[in-house]
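Reviewing the structure listed below.
One protein chain omitted, others in place.
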Amino acid sequence: MAEEIKQPRIGVFVCHCGTNIAGTIDVEAVKDYAATLPNVAVADHYQYMCSTPGQQMIQDAIKEHDLTGVVVAACTPRLHEPTFRTATKEGGLNPFRFEMANIRDQNSWVHMHDAEGATEKAKDAVRIAVAKASLLEDLYPKSVPVEHAAMVVGAGVGGIQAALDLANAGIKTYLIEKSPTVGGRMSQLDKTFPTLDCSQCILTPKMVDVGRHPNIELHTYTEVEAVDGYIGNFEITLRKKARGVMSQDEATAKGIVGGGCNGCGDCEAVCPVIKPNPFELGMAPRKAIYIYHPQVVPLVYTVDFDSCVKCGLCVEACGDKKAIDLEMEDTFETVKVGSVILATGYEIFPVEKKREWGYKQFDNVITSLEFERLICASGPTGGHLVRPSDGETPMKVAFLLCAGSRDNTGVGKPYCSRFCCMYSLKHAHQVMEKIPGCQPYIFYMDIRSFGKMYEEFYYRIQNEGAKFIRGRVANILEDPKTKNLHVYAEDTLLGRPVDIEVDMAVLAAAIQPAADTDHVRHLFGVSCSQDGWLLEAHPKLNPCGTTTAGIFLAGVCQGPKDIPDTVAQAEGAASAASIPIHMGKVDLEPYFAQCIEEKCAGCGMCVNQCPYSALDLIEKDGRTVMHVTEAKCKGCGTCGGFCPGGAIYMQHFTTPQIVAQIDAFLLGGEE
Amino acid sequence: MAEEEWQPKIIAIICNWCSYAGADLAGSARTQYPPDVRAIRVMCTGRVDPLFIMKAFADGADGVLVSGCHFGDCHYIAGNYKCAKRMFLLKSVLKDLGIDDHRLRMTFVSASEGAKWAMVMEDVVKTIKELGPSPINQLKQ
Amino acid sequence: MAKGYNDPAMEEKFQDRYFHATTETNPEFIKEIERLGRTHAHMCFQCGTCTGSCPSAPRSSYRIRKFMRRAVLGLEKEALTDPDLWLCTTCYSCADRCPRDIAPTDVIMAMRNLAFKEDIVPRNFLKTIQLIYKTGHGVPNNDANRAARLKLGLEAEPETTHKYPEFIPGIQKILDHYDMKETADRILSEGEQ
Partner (left out) sequence: MHEYAFFLGCIAPNRYPGCEAAAIRTSRNVGIELLPLKGASCCPAPGAFGAVDLRVWYAMAARNICLAEEMGKDITLICNGCYKSIYEVNERLKEDDELRDEANEVLAEIDMEFKGSVDVYHLAELYYDPKVCGVEKIRESVVRPLDGTKIAVHYGCHLLKPLKERRFTNSENPMWIEELVDALGAEAVQYRNKMQCCGAGGGVRGFDLAHSLDITNEKMINIAEAGADALTEVCPFCQLQFDRGQVEIKDKFGIEWGLPVLHYNELLGLAQGMSPQELALDLHAIDCKPFLDKIL
């Protein structure tokens, strides 16, 4: 802390960012002003400070002027702090002797019409930064080893892909899924656009792979209970929900030779309790002991303890396999991983909230996901599309796009759900293919067929005879006798209101984050965007990362995407998540708290403030003082903000540094 | 200087993860707001020592804004709760000292709320302009 | 743009039907509409939910979406002189269903206000103004009704301006503040000439 006291010598570099900054702020004036500030040894400006010549300027100036600190007034530290720290280091200074003044994102861009005000604000920002830079010290990141394992939360197609990539890269991977089987939403779909290959056919091999990959430890019917630790060293507690049924491995572990569930289904046959199957969206029954569908991975039955009457018939039927334990309880397991990928997916917006379309009011109004099950050969009707009201084959079907998407009323979702246009085209194709003479009507505002071969698919469906009506549906009314539906809209291209009587209407309902997303993101410390989707670190340059080091995102949990985009992002996330694991160690930013023992009264009030249990009281030289476990400290500074004796030294955000910033703003500047 | 319209001195201490990112987002979206506020970045509002704020007022700040994550969204679990509690207490201290407690404000702006950040800026500047120069500045003169 | 044909019928028949965005439109129109209607009409994306909800659309040429378009583009004259403007029953179904959270009905009401300033207004509206000016009521009492009221045990005149005519001058002051009576009388008398 207190080696040789050297008069600070600061170099200030003002960036033009092309015209982004220089178009509003008088950079010349800011540079000239900086040169007048105390401790400033050199001030300069340049077109693009982040460019190679810009960085070279910093390196040269450090040497030429024997600088002790560097200030760059440019964009935001959230973008280029790493760049300039590297330049500072290359110039021979400790990288933490760099400070940034944000004069673009929080200045020139938001005060575009107030050049004078913006320039004054930029001068103040530079003055504040110089004040801090004058007090910066050498800091050394703490290097910690990384656990050679990863976790993927959510086993839809995104989670499956990410887990397979990690596992194939030689990383032990825990794949966590809250439902009894992997597969997610994609396993509920019939066919996929634009290739029309069967969803299950392309997904099942991957589902099987995750079930038997030697590097993947699959935990279905399991939820994340608690998360502790930091990048490289997450300790994650899993709640393995009581399944009521043991797998063959679990049975073997308990010494039941040849026992455990082999998926024979004898239990299901005798179970007297019938409940709707959520996989079939309630359109087919299941028993209290169930599997969602025959392709489940793992092929192990699950007892729904909410509906089980514990009659014991299943236990009898299971016989010597002894797989069923109706007294089973939740168990907990803690695993250690280096990085985590969240792939928690989505659910359908409760479109009955948009009452005008009559979902859940009229039998023959269904959602697109229900349509997928009804048209699917393994679905509740064996792939025969029928009207829920009477089981008849529909000959006219209306497809309503943007059912709750692009909706600013506060009831629906303001965003585009992004894949509804394409699957609705696919649905139109399917009804024409399966039911000769069946006429689909697609009510749309815009057809967003943006992907590879998507526009061509639109062309094909139009050619096959689907009728496109450019108008959003105003409302649907049911003919009380026939249960047919009247769909009211305006054909905006024709300029006439339309009333089309159809047998069935399919709502391309908006999607929203899966129900537990908020809970999961809080566990992992990940932010969300305004719509509740998990927030990426940067929308363009870091779409798989989050602001919490070591946590990555894959698939729809980050925002609506179709299967190709989900898989692509999953592979990206897997790659990103594998980097620290392959490096074997990570550097933690050295923003640790330190105890100034002379000032510490040992009151211990800070100990309770720390959310990470990084602080303890210890006996030292006959006194009680606080002690920081650096690996646990994440540098929030909550202890430092609280300590009544000012005995906590928050590295890089020290009290003298912050007070200097405050003073520089309020007391410094022109007299 | 004195002849011109009075420019309030307002300082904002904002957290790195939510409000600072939200302020950056207002920038990317080019949402315009008045330039009166100067920001100091800390990792978490939990770092905000009440003494910083007292120092700012003693130095002559007309207003102080502390802005962090929404409750439940703190990058460090609960630093924002702890800060909010301190701010609440501090407000009553300010009142006792004869400083209108509206001069100190705590807001919660997430990384995705650029527009809200701009609204906060508008509102803080408006509030402080309505309150006028800090009584401490008047004393100093 | 006139073509200079000597036959006015031909000039009319072949009149320029291009939409001239720079010369034909009034940019103030949408601002006035949004001020009066208190709704962000410029955010309309022409989905047609309004027309699809409209009880007048299937029995007339009235297309509320078209009026929204005219508002957005500033086609003031075209909007205010179209008699369909007066076919809105103000049922507000469009307002409840608009995905952009606009109230098209209030856009129509704002346009009607602007039309009234141009003396474009159906006679029935003016007659209502005259009745209210005179009696305080748009649908005033009559002798048959007075008799019926007495039979019911009510007073012949209800507890309104009918029973308390001393309130009528106050109402007239409000209407006079906006020159309502004067305007109504003038437009109606001009129509009779």
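Order of writing sets the labels: A, B and C. Residues in every chain begin at 1.
Following the convention adopted for this analysis, contacts are C-beta pairs under 8 Å (C-beta built on N, C-alpha and C of every residue); 3 or more make two chains touch, one makes a residue touch a chain.
Since the model is a prediction, treat every value here as computed from it, not as a measurement.
According to the contact rule at the top, which chains on display are touched by the left-out chain?
Counting the whole assembly, the omitted chain is in touch with A, C.
What is the set of chain C residues that contact the non-displayed chain in the whole complex?
Touch with the absent chain occurs at residues 36, 55-56, 59-60, 86-93, 95-96, 101, 103, 105, 109-110, 112-113, 116, 121-122, 124-125, 127-129, 132, 136-142, 145, 148-149, 151-154, 158-164, 166-167, 170-171, 173-175, 177-178, 180.
What does the interface between chain A and the hidden chain look like in terms of residue numbers?
For chain A, the residues touching the absent chain are 355-356, 358, 361, 475, 477, 479-480.
Definition applied: only the chains that are shown with their structure count from here on.
Between chain B and chain C, what's the gap in Å when you average each chain's C-alpha atoms?
49
If you average the CA atoms of chain A and of chain B, how many Å lie between those two points?
Their C-alpha centroids are separated by 30 Å.
Which chain B residues reach two or more other chains?
If we look for residues of chain B contacting two or more partner chains, we find none.
Indicate the residues of chain C shared as contacts by at least two other chains.
none
Spell out the part of chain B that touches chain A in their complex, as residue ranges.
Against chain A, the touching part of chain B is residues 9, 11, 13, 16-18, 20-21, 23-24, 26-28, 30-36, 38-44, 46-49, 51-52, 55-56, 59-61, 69, 72-73, 75-79, 82-83, 86, 110-113, 118.
Taking the touch rule as given, give the residues of chain A at its contact with chain C in the complex, in rising order.
So the residues of chain A touching chain C come out as 356, 402, 406-410, 412, 445, 470-475, 488-492, 495, 497-499.
So in the complex, the part of chain A that touches chain B is made up of which residues?
76-78, 102, 104-107, 109-114, 117-118, 120-121, 124-125, 128, 522, 525, 527-530, 535, 547-548, 591, 609, 611-612, 634-638, 640-643, 646, 650, 653, 655, 658-659, 661-663, 665-667
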